[in-house]
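For reference, the structure I am asking about is given below.
One protein chain is absent from this view; the other protein chains keep their places.
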Amino acid sequence: MPPAISMITLLTDFGLRDYFVASMKGVILNINSQARIVDLSHDVPPQQIEEAAYLLKSSYRYFPDGTVHVAVVDPGVGSNRRALLVSTSRFYFLAPDNGLLSYIFDEELSVEVRVIENKQYRLDSEGATFDGRDLFAPAAAWLTKGQSPGSFGRLTRDYVTLPIEEPTVAHKVLSGHIVYVDHYGNLISNITPLHLKELQGVARKSSSDVTIRLGGTEIQGLVVCYADGDKTTPQALINSNGQVEVFIKEGNAAESLKCGRGEKIAVS
Amino acid sequence: MPPAISMITLLTDFGLRDYFVASMKGVILNINSQARIVDLSHDVPPQQIEEAAYLLKSSYRYFPDGTVHVAVVDPGVGSNRRALLVSTSRFYFLAPDNGLLSYIFDEELSVEVRVIENKQYRLDSEGATFDGRDLFAPAAAWLTKGQSPGSFGRLTRDYVTLPIEEPTVAHKVLSGHIVYVDHYGNLISNITPLHLKELQGVARKSSSDVTIRLGGTEIQGLVVCYADGDKTTPQALINSNGQVEVFIKEGNAAESLKCGRGEKIAVS
Partner (left out) sequence: MPPAISMITLLTDFGLRDYFVASMKGVILNINSQARIVDLSHDVPPQQIEEAAYLLKSSYRYFPDGTVHVAVVDPGVGSNRRALLVSTSRFYFLAPDNGLLSYIFDEELSVEVRVIENKQYRLDSEGATFDGRDLFAPAAAWLTKGQSPGSFGRLTRDYVTLPIEEPTVAHKVLSGHIVYVDHYGNLISNITPLHLKELQGVARKSSSDVTIRLGGTEIQGLVVCYADGDKTTPQALINSNGQVEVFIKEGNAAESLKCGRGEKIAVS
């Protein structure tokens, strides 16, 4: 079980304009005034669970042991969808049972999954539309106060996971897809150096002998960094998440190539 | 008088792009390096005092006793508009005297209102356009250091309040209006379960026997949660602020219905 430290991250689609995120923080601080709260992101597009799952995957591991990661993208709030508390060797995760934690289930070797059933920590409110404030925030705060995971509810082995599609290889062509488009318009794929290595035998970083096809464009070779590109031609590199990424130097590749999440990408 | 803890919230229309919010935080931390600062929201549309007032009303109560709430939407900055320091049983509020604290005056039983007149805590700067940094931030920081409210200025009973329109009942029809549109496009009204109860005798949560009219649309009954809606038809529910809210499941009701703040809503 991870240590109880007072570190909490918040990942939501609540935006920063309304009172939602601040209310969650207020509830947390009212229970544990020493809690240290870090915004993971609140600008997940409304109800985009897969996008939130990718953001969590890309950042959770950098936080200190014992951090409580709270992720609330929750179109089913107030219905009979369940709320989960997941413990791994290093972290706690709190999220609706809608697939948001799919990468955690996939990547973490040991996960203990509980259904949050105990109403005792829940805030009493009139409506049923804001579990972020009324259920997840108090649960996170009480965890940082040392409350044991077991006191929130029973273990379960039955929870929602989204399909995580791995790239496939056929006839020396590696086929993947774009999993995330960042705010620069960079197109991030699910292809990693490991996949490239399987394809090629060796190869790493700037390898000139691969061809990348994406949305009608053909890119020759991988460069090392954004500065290696030129300002009109799309280029590809291995980014610091260890994924093949297509970019245009100081430009917006997603707009220029008219590509988005889900777009097929092929490496040969 | 609330205890002096080192918790400060900030609510402004300064946005997060410029240097304004960071300057306020710097000033606070330079006076009290132990201050814990929470962003309430900085994306209030420029000069929209009523919107800021609603955001404050919706979140201030969740914070720990002694929290200093700083709210700066301040078109009159630098003119002879006054700055207020308000103490309630649980909180401090700092804001320009322009109605921003109207809901606080309305909801809190005991308020002590002072005019910030003492220049001693004010930052010296060349211009007169940034009281957020030069007046409110240092006042908040000194309050968290235990400085007494009385040291900032004299009590007053004369301060600006915006009219808070309550729903009215006539001929078994409850007439209210939209007070806030959140970033999902949900339309939040000033009608509460208490108003519905007055209208109907009993009724709570999902009640099928009410009809809601808003911008040419008629909605039959209240559902419990967003998942109860369908993706094309507007529905209504009691939200977790205890207010009747019109939404479209995974859609944007404000855009679809072409409604905004101020729009009339009727329940019968």
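Each chain carries a letter (A and B) given by its place in the written order, and its residues are counted from 1.
As a working rule, a contact is a pair of C-beta atoms (placed from the backbone, for glycine too) under 8 Å apart; a residue touches a chain by one contact, two chains touch by 3 or more.
Quantities reported herein were computed from a predicted structural model and do not represent experimental measurements.
Q: Pick out which of B:76, B:221 or B:260 touches the chain that's been left out of the picture.
A: Of these options, the touching residue for the absent chain is B:76.
Q: For the chain that got dropped from the picture, name the residues of subunit A it touches.
A: Its contact residues with the unshown chain are 5, 7, 9, 16, 36, 38-44, 55, 58-64, 67, 180, 182-184, 193, 205, 224-228, 237-242, 245, 249-250.
Q: Touching the absent chain: which residues on subunit B qualify?
A: Touching the chain left out of view, subunit B contributes residues 14-20, 22-23, 25-27, 29-30, 33, 37, 46-47, 75-79, 81, 125-130, 133-134.
The rule is simple: only the chains that are shown with their structure count from here on.
Q: Please tell me the distance, in whole Å, between the geometric centres of subunit A and subunit B computed from their C-alpha atoms.
A: 31
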